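What follows is a single structure, written as structure tokens, with notes after it.
Of the protein chains in this complex, one is absent; all others appear in place.
Right, chain A next:
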């Protein structure tokens, strides 16, 4: 029996997918095409004329130590955000999975931060750690630690990592919890009877069976850290101090809109486009084979 809806003719189906196609064209293909086109030129400072430079923008970028440093910063930032948000989420999910009473309230509370927009989360953390009026800064001062992420690059990195990871924990938590609950209870019980204590069970049964979820989250979180953390960085550190939190996507903005170097900014966008394409392909290649058993 044919269960899929089938249309006769071409026009109705075309009409139905048109809104999606228009949105994709206007907000993705057109700007992406423009970025590729612009990356081949250098505009004059007033934006009145453009000079063809071919791949000059790319050559310049790849030999630019600041740009290479930004790659390293992005790598460090992404790895930290992914590890922190997934690690904390996994611990919380394991605890929630063992919970019998009150698990509903616990879950709801854990999911809330996901509703907070990155920029708002950024402002929230910025105020808590503000060097003059921040609550946490004050307590740290009481403990004898002089917190100043405006001057200290490592502290700045730590702060944007925590702020970015915070909202992400909710998302990861949901997936991990669903993954844990998909593991048949009797398999865990069988392992317990076979002599495996909690950690052994986790290492030899739960973790392998959770691996499809973990892999999916790994890819999704890396993409998140690459692109969607702009708001957090912009509100907390604006890429500073001394570019120590300038990740690639922030550099696109900083060079293009602040530095007015539109050619270089466009070239950076193109490089990012390639990076995200590779990540997406990797994701689909492996997520296809998600089912472990």
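The rule we apply is simple: contacts are C-beta pairs under 8 Å (C-beta built on N, C-alpha and C of every residue); 3 or more make two chains touch, one makes a residue touch a chain; residues count from 1.
Everything that follows uses one rule, which is that contacts and distances are computed from a predicted model.
Engineer: Leaving aside the chains you can see, what is the UniProt protein name of the one that's missing? Options: "Multicomponent Na+:H+ antiporter subunit A", "Sn-glycerol-3-phosphate ABC transporter ATP-binding protein UgpC", "Cytochrome aa3 subunit 2" or "NADH-quinone oxidoreductase subunit M".
Structural biologist: Spelling it out: the chain absent from the display is recorded in UniProt as "Sn-glycerol-3-phosphate ABC transporter ATP-binding protein UgpC".
Engineer: Could you tell me which of A:72, A:143 or A:193 touches the chain that is not displayed?
Structural biologist: Counting the whole complex, the residue in contact with the absent chain is A:193.
Engineer: For the chain left off this view, which of A:33, A:87, A:208 or A:259 is in contact with it?
Structural biologist: Reading the full complex, the residue touching the unseen chain is A:208.
Engineer: Tell me, which residues in chain A touch the chain that this view leaves out?
Structural biologist: Looking at chain A, the ones touching the missing chain are residues 184, 186-187, 189-197, 200, 204-205, 208-209, 292-293.
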